[in-house]
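Note that one protein chain of the assembly has been removed; the remaining protein chains are unaltered in position.
Order as written gives the chain letters A and B; numbering starts at 1 within each chain.
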Amino acid sequence: MPYSLSEIVSRFGGELLDDNGVAVAAVAPLDRAGPREIAFVSQPKYLRDVEASQAGALILPPEGRDSSRRPRIVTPNPYLYFARVSALLNPAPQPAPGIHPAASVHPGARVAASAAVAAGAVIGEGADIGERSIVGPNCVVGAHATLGDDCLLHANVTIYHHCALGNRVILHSGCVIGSDGFGLANEQGRWVKIPQVGRVLIGDDVEVGACTTIDRGALDDTVIEEGVKLDNLIQVAHNVRIGAHTAIAACTGIAGSAKIGRHCMIGGAAMIHGHIEIADRVRISTNTLITKSLTKPGTYTSALPFSEHGEWLRNAAHLRKLDKLAGRIKELEKRISELEGKK
Amino acid sequence: MPYSLSEIVSRFGGELLDDNGVAVAAVAPLDRAGPREIAFVSQPKYLRDVEASQAGALILPPEGRDSSRRPRIVTPNPYLYFARVSALLNPAPQPAPGIHPAASVHPGARVAASAAVAAGAVIGEGADIGERSIVGPNCVVGAHATLGDDCLLHANVTIYHHCALGNRVILHSGCVIGSDGFGLANEQGRWVKIPQVGRVLIGDDVEVGACTTIDRGALDDTVIEEGVKLDNLIQVAHNVRIGAHTAIAACTGIAGSAKIGRHCMIGGAAMIHGHIEIADRVRISTNTLITKSLTKPGTYTSALPFSEHGEWLRNAAHLRKLDKLAGRIKELEKRISELEGKK
Partner (left out) sequence: MPYSLSEIVSRFGGELLDDNGVAVAAVAPLDRAGPREIAFVSQPKYLRDVEASQAGALILPPEGRDSSRRPRIVTPNPYLYFARVSALLNPAPQPAPGIHPAASVHPGARVAASAAVAAGAVIGEGADIGERSIVGPNCVVGAHATLGDDCLLHANVTIYHHCALGNRVILHSGCVIGSDGFGLANEQGRWVKIPQVGRVLIGDDVEVGACTTIDRGALDDTVIEEGVKLDNLIQVAHNVRIGAHTAIAACTGIAGSAKIGRHCMIGGAAMIHGHIEIADRVRISTNTLITKSLTKPGTYTSALPFSEHGEWLRNAAHLRKLDKLAGRIKELEKRISELEGKK
């Protein structure tokens, strides 16, 4: 359903300029937006592309206010504004409430009348599905697991027994919440399993990506605080706590009992050792291994720069002999000091 | 069903030598092939093992032509030839066409009469399943998603709404096609979700490994071109494009909007930054982080060589002080130049 720019501004604010009554039905990138679509520029360097665009309307930053005479909304954060407009123009489809006949809901489970349970979903004994929550096709919600209101489980999600989700939690396909942590005791070379009796607790407004795994606690709970965003294929081990509003990119692993602060940003394929604490507002770069606690905000990195393979081979040989190289420098310093002393 | 060597040669070419009329029923490795099996040698160094083998027939490279008097097929690419023979001897089981009574197919979906939909599969409204395609048990095909002809979805695959597959696409269990990209705007420390309204488009003859995740585009589409082969546990972020006939090994991550060329080979656990371009025919080594565009074919690497742990500790200490080491070398060069000048 199309919206006029004045309707949009009345919802989300911003300064509306040169409105011509256009109604926009979709968001689109600057280079292929058409006359019924709205595009945005968040970085000033792209303002030069505004003139060539066929977009019917624009969302621009203050410095782009006069870059066009087209209908436009000026706002300090065009990317955020675009997010709001896109959500308005692309409302998530809301399946009809009710339990699909091909779902299996245990008689001892409670499903809110406004919730939707799709074909093939299996809901265990004592589970509780809140108002307007959607359980997608072939999801499994274990015994006594609970979902708050307005949650969205895409297809093929698994939630183990007793785990608890807040409101507006989004779980993508293939993610697993509450699998056993990797807890093992060793008895003369053989591994003995430690029962994992904690839960996973997930706060409001959390989103978890596809095939991300979050293990239940061993004794205490694994906790994902409100507003955390996890990308795909992330491993969260038992007893981890991730602070509110932290965002973690794909392929990252967090070992057992690590405590991650609030408002952190963790790059892809980072690895965090167990039993360490990371302060609020820390940033960790892609491919970085964090081996000890970080007590101060800042950006932390460990990643070998890539090279053409032949060059890499020449340098890599020295990496394994750095200690010897350093020794040779020390020796040179000694010898040269002696020479200098002789003058 | 066994095939004679002459039948095989009539299908796939090659030079048949010393045929004794043997029919082979299976392929097997050289060291355990029996008289009714055919083995192959692709690397000349393994020709020395030919005599000890009990194989009933052999596939050999030209340089191995006279390494045996056994029935043998000589071909320039024995590994490729073996692939063809193995496919002939191991035809994929073709389930009977039709929709299993325990599948849930939306009345608004179209399933070709020659297609097979297994128990527990869920097919959404407006989805389209092409001729002879197989949807495995407990797969979920979202609304308006389309499969071309002769596709094979193994069990527990998820395809989100509106994604489109070409012909002969193979998807392995647990893979997720079309999950939301990791698109977030920040509003005073809280994350606001950017609706992901693009699709995933997958070309002909693509194969996707187990638990690999491919996110849908934010506005434009994520595109996997024809002939691409993806191993297991790979993350492909939103708006990535992977060029035709590129092969990517397991555990690799590709960040948003990266463009990978055609005929590339990317090693396991490589990480590719977002918004960069990689030329055709690039090779990237295992564990390598690519942080900027690669405009020329070649092999690129970044991986720290491993050592025994104690030795690693001694070297690693210097890694964090390389800048100081380099400064000490510069200082030494200055001092020695002064000494030399004094002569």
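We adopt the following convention: a residue touches a chain if its C-beta (ideal position, glycine included) is under 8 Å from a C-beta of that chain, and two chains touch if they have at least 3 such contacts.
This is a predicted model, so every value here is computed, not measured.
Student: Hey, which of B:Ile214, B:Cys251 or B:Ile278 is the one touching the hidden chain?
Tutor: Residue touching the absent chain, from the options given: B:Cys251.
Student: Touch as defined at the start, partner being the missing chain; which of A:Val27, A:Val41, A:Leu233 or A:Ile248 qualifies?
Tutor: Of all options in A:Val27, A:Val41, A:Leu233 or A:Ile248, contact with the hidden chain holds for A:Leu233.
Student: Taking the full complex into account, find the residue in B:Leu16, B:Ala119, B:Ala143 or B:Ile276 that is in contact with the omitted chain.
Tutor: Candidates B:Leu16, B:Ala119, B:Ala143 or B:Ile276; residue touching the omitted chain: B:Ala119.
Student: Please identify, in ascending order, the residues of chain A that touch the omitted chain?
Tutor: Interface with the chain not displayed, on the chain A side: 102, 104, 120, 122, 124, 138, 140, 142-143, 156, 158, 160-161, 174-176, 179-180, 182-187, 189-195, 197, 211, 213, 215, 219-220, 233, 235, 237, 251, 253, 255, 269, 271, 273, 283, 285, 288-291, 298-305, 307, 311, 314-315, 317-319, 325, 328-329, 332, 335-336, 339, 342.
Student: Determine and list the chain B residues touching the chain excluded from the picture.
Tutor: Residue positions of chain B that touch the missing chain: 26-29, 32, 77, 79-80, 82-84, 86-87, 90, 92-93, 100, 102, 118-120, 136-138, 154-156, 170, 172-174, 207, 209-211, 227, 229, 231-233, 245, 247, 249-251, 263, 268-269, 286-287, 303-309, 312-313, 316, 319-323, 325-326, 329, 332-333, 336, 339-340, 343.
Simple rule for what comes next: only the chains that are shown with their structure count from here on.
Student: Could you work out how far the Cα centre of chain A sits from that of chain B, in whole Å?
Tutor: Each chain's C-alpha centroid was found; their separation is 25 Å.
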